[in-house]
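First comes the structure, then the notes that go with it.
And then subunit A:
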Amino acid sequence: MRPAFMSSPRRVLHKMALALEQVGVAFGGFQALGAVSLTVQPGRVMGLIGPNGAGKTTCVNVLTGFQRPTEGRVILGERDVSRHSAHALRRLGVARTFQAGRLFTGLDVLDNLAVTGVGLGQSRHHAEVEAIRLLDWMGLTGMQSRSAAGLPYTDERRVAIARALMGKPQFLLLDEPAAGMSEPEAADLAALIRRIAIELGVGVLLIEHNVGLVLSVCAHVVVLDGGRVIEAGDRAAILSSRAVREAYLGADHPEAA
Partner candidate 1 sequence: MTEHQARKLASLTTPLLLIALLAVFVLLVGAFGDRSLGRMAAETLIRVTLVVGFWIFVGNSGVVSFGHAAFACVGAYVSAWVTLKPEMKTLLLTGLPDWLAQAEWHVLPAAVAAGAVAAVLALVTGAAILRLSGIAASIATFAFLAMVNTIWANWTPVTGGTSSVVGLARYVSPWVGLGWAAAAIVVAAVYATSASGLALRATREDEVAASASGIDRYRHRLAAYTVSAFFCGVGGALMGHFIGVINPDGFYLSLTFLMLAMLVMGGIGSLSGAVVGVLVVSIAVEGLVRLEKGVTLGATEIALPAGSQEILIGLAMILVLIFRPAGLLAGRDLSLPAAWVAGRAKTTK
Partner candidate 2 sequence: MKHLTLGTALVAALATPAMAEDITVGFAIAKSGWMEAYDTPAATAAKIRIDEINAAGGLLGNQINWVESDTRTDRAEAAKAGLDLVDQGAQMLVVSCDYDFGAPSALVAEGEGMNSFFLCAEDVKAGIQGVGPNAFSSSVLAPVQGATMAEWSYSKREARKAYVLEDTFIEYNKGICTGFNWMFPRLEGAEIVGRDTFKNDDASIASQITRIKELAEEPDVIMLCSVMPGAAAAVRQIRAAGINSLILNGSAVDGSYWLDATPDLSGFVVPVQGSIYGDDPRPEVEAFNAAYEKATGARPASQYAYPGYVLIDLWAKAVERAGTLEGAAVTAELEKMQDEPTAFGPRSFSGELHHQNTALMQIIEITGGKPARVDEWRISEPVPMDVLIAK
């Protein structure tokens, strides 16, 4: 039992970053990712966009230990964590959410969060105390006794994010958190993401279809297509990129030319 994890020396690790170095992933003959490099900085929100099948989720899977890279390295701070398992990476402070919420539907909301606390080595009691605090911080006060099955869509997403924030991770990878949200709901989400980065100092990687949302919260954006990075830079750089236009609109589109 290591309740010490709660106060894991974030200041010491402050300069640590999470990075992919020349990562490639192949499934059989199919190259899902090729020579992808990117770096997520603590306290900042980075966007990752790209058309369907660009390899965004594969990127997240590699960063969180769900997929071993066939080439290249995953770096956390100074360490090569390419061969770490998913749960080990979570214990090192790399958290994620899933496209489909994937809450534990047989448990109530509080236990959904407590599972992560327990997974990080907290006692059940400690985990519950932190979970309640976290739900309050997220504005989900009073939700803890609700069953995770049958939550409204937006609440489900927020509980999933809260679960990922247990134990103060250093990095949070959000896989399409705004899918299916209305504009006002997406705006609320954007505010939450900013708070996570600023107030908790967490480095966030945001994967989204909703390019508007990404451009509104991310200082830095990486664009993937066909498993390769085709552009990286700030909002202006992305919007003016010809490669991005081609990827999204097709090479033969008049605007792309």
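Candidates were picked such that all candidates are chains of the complex that A comes from, given by their letters.
Throughout what follows, a residue touches a chain if its C-beta (ideal position, glycine included) is under 8 Å from a C-beta of that chain, and two chains touch if they have at least 3 such contacts; residues count from 1.
Remember, it's a predicted structure, so these values are computed and weren't measured experimentally.
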Item checked: Interface partner of subunit A in the complex, by touch - 1 or 2 -> 1
Next item on the list: Name, in rising order, each residue of subunit A that touches candidate 1 in their complex.
Entry: 64-66, 85-88, 90-91, 95-96, 98, 102-108, 110-111, 114-116, 118-120, 122-124, 127, 144-145, 163-164, 166-167
